[in-house]
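A short worksheet on the structure shown next.
Excluded from the complex is one protein chain; the other protein chains are retained at their positions.
And then subunit A:
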Amino acid sequence: MNDINRLKSKLEKLGAEEFGAKSDGHVFKVSNLDEVMTVMLREIDETLLGRELEFRNDRGDMIGLEVSGRRLLCVSKVLPERLATSFKSLLKVATFDAHGPEIDDMARLLDAFSEEATKLKVTSHGLSRAMGSSEVGCSPDSLAQAWSLDAVETTEENEESAVASFLASCRDIASAWIQLKEGSVTRKSGDEALIERLVSLASDGFSIPDIGLKQGGNSAEAKRCIVLRSPSLEQHSVLFAENENRAALVLFPAENLSQVISKWHSAVA
């Protein structure tokens, strides 16, 4: 989210609080559990005053979180009843640290909540109760660590980046991938040993060479990818994709080539 959008979002939230107006909320595109978790953690991280954040997916499921001082206090409500019953032990239980059983339960709740969800709407309301002085809560960083989220991606990535949407769609067909922004690794997923190789490849300067097939030269906006294959590369193919200042390195089983190309084609279409 750029500074102008961030400021606009803050002003909307402040306005809603001051004048009692109801925010229409923000809608995020999501395609998997990691993206749902990422949106939630970012919203928690941006909430200073005591608020109840409501996350509603496009299937109609809802999770309410009480948040204050950029920390998660508790899960306040869950809909529908089926989910609420399954995770009854989680409701209104204060979160103190990232190692409590409620954090694992919450990950399972989010897993169920994320299933087949493609959109996530976030709304915010003032807390209807007074906070206790002993309510410490749990920070987004600790939650990210407990949930093995490697990095919290910006919503801008989710909404606009062809590279990010390509990686999200490769979740089940890639063995490992890393996402790069201006040369730094921002996200990673998959087998740790393979990730290390990809990081090493990136630090060695692996990229798309300027091979001059495009008339008029290569622009920064170009959406390009290369795939290199060899029978000896442990049955894996390596892909490098780039668009503007974002890039991805992906290792995938050789037999998934046509699927990977199809995913990239869809992402840039």
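Just so we're on the same page, a contact is a pair of C-beta atoms (placed from the backbone, for glycine too) under 8 Å apart; a residue touches a chain by one contact, two chains touch by 3 or more; residues count from 1.
Rule of thumb we're sticking to: contacts and distances are computed from a predicted model.
Hidden chain, UniProt protein name from the list "Roadblock/LC7 domain-containing protein", "Acyl-CoA dehydrogenase", "ABC-type sugar transport system, ATPase component" or "Ectoine/hydroxyectoine ABC transporter permease subunit EhuC": "Roadblock/LC7 domain-containing protein".
Interface note: of A:107, A:136 or A:226, the residue touching the hidden chain in the full complex is A:226.
Contact with the chain that does not appear here is found for just one residue of A:118, A:148 or A:200, A:200. Interface with the hidden chain, as seen from subunit A, comprises residues 197, 200-201, 204-209, 211-214, 222-234, 236, 238, 240, 251, 255, 257-258, 261-262, 264-265.
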